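One chain of protein is taken out of this complex; the other chains stay put.
So, chain A:
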Amino acid sequence: MLILGIESSCDDTAAAILENDRTLHASVLSSQDGIHRPFGGVVPELASRKHLESVYPVVAEALQRARITLDDIDLIAVTQGPGLIGSLLVGFSFAKAISAVTAIPFRGVDHMAGHILSVFLEEERPTFPYIALIASGGTTSLYLAEGYTSFSHLGRTRDDAAGEAFDKVAKLLDLPYPGGPHVARQAAGWKGDLISFPRAWLNEESLDFSFSGLKTAVLNHCRQQSQAGSELAVGQVCASFQEAVVDVLVEKTMRAARRHGIGTVVLGGGVSANARLRQALATRAGEQGLKCFMPRPAFSTDNAAMIALAGYHGFIESGPSAIDSDVYSRSSLG
């Protein structure tokens, strides 16, 4: 079975061609594949119009790279939510329209299900059940995955997402947007003492996250340094901040695994590109005798291959979506 995946819930318009649940033939992103360049090279333009301009060329490019035509496609998988309605509607309506004209079935997919399953795009695959930590600019959540369509939400952020905290701290330090890679690079270069920034553990029971207080602590530190006339050690701030974020992400993931008696942890979302997080999670999982799986950044950031994969399993489980189904702004997975 050949699946065309389409994703337009976030900044990028993306399309992918996946064969069954295993072989990826093409994966195209509007920002990276010359379809359109990010506005001013800084922040991508979020306008629905950009998705509208990109969706056809992105899908055509994916088909071409896979050396197939639409006639070869057996299923269209498309992101149904969560996200901005105007952006989601572009991909979703496009998928529906192709389905109506060609009679190829289509399947709506929750974007978070894509992230939870993205690890299956790799050769080395986990077995169920596993704990998935999904950390990105918009989300920081823990899920218990018990099957390809069976997910329980265990914890989530109460204020800022981890990736957003990275971006905002970068802004405080006058580092470029998006801030994650810049903070990580500065942190990697710092070998001295760390500032003891607060970790929001919340209560012992909670698998929720909170990064807003950490952001404010970094802000206050920068101000104090400035008022004292001391030069700010940017590397030190970055390394200390990153350590505080990674500490909480890793510890809560371990806690979730212990509490539910699960032997496998999986990482997903854009923050999983952070080398320190990957290293710390692998080390802690090893110490506790847990298996740890981390998809490569191209699969863990937003992409359409994970949507195709999740759509395949949704289709196998419960068939196509109805032609009158609609997009939604909030995740169906809690």
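Basically, contacts are C-beta pairs under 8 Å (C-beta built on N, C-alpha and C of every residue); 3 or more make two chains touch, one makes a residue touch a chain; residues count from 1.
Convention: contacts and distances are computed from a predicted model.
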Omitted chain (choose from "Initiation-control protein yabA", "tRNA threonylcarbamoyladenosine biosynthesis protein TsaE", "Ion-translocating oxidoreductase complex subunit C" or "Electron transfer flavoprotein subunit beta") - UniProt protein name: "tRNA threonylcarbamoyladenosine biosynthesis protein TsaE"
Hidden partner chain, touching residue among A:57, A:105 or A:138: A:138
Options A:8, A:80, A:99 or A:157, residue touching the unrepresented chain: A:157
Touch criterion as defined above, residue of A:171, A:185, A:258 or A:296 at the omitted chain: A:171
Residues of chain A (touch criterion as defined above) contacting the omitted chain: 39, 43, 45-49, 82-87, 136-138, 156-161, 163-164, 167-168, 171-172, 208, 212, 215-216, 219-220, 223, 329-330
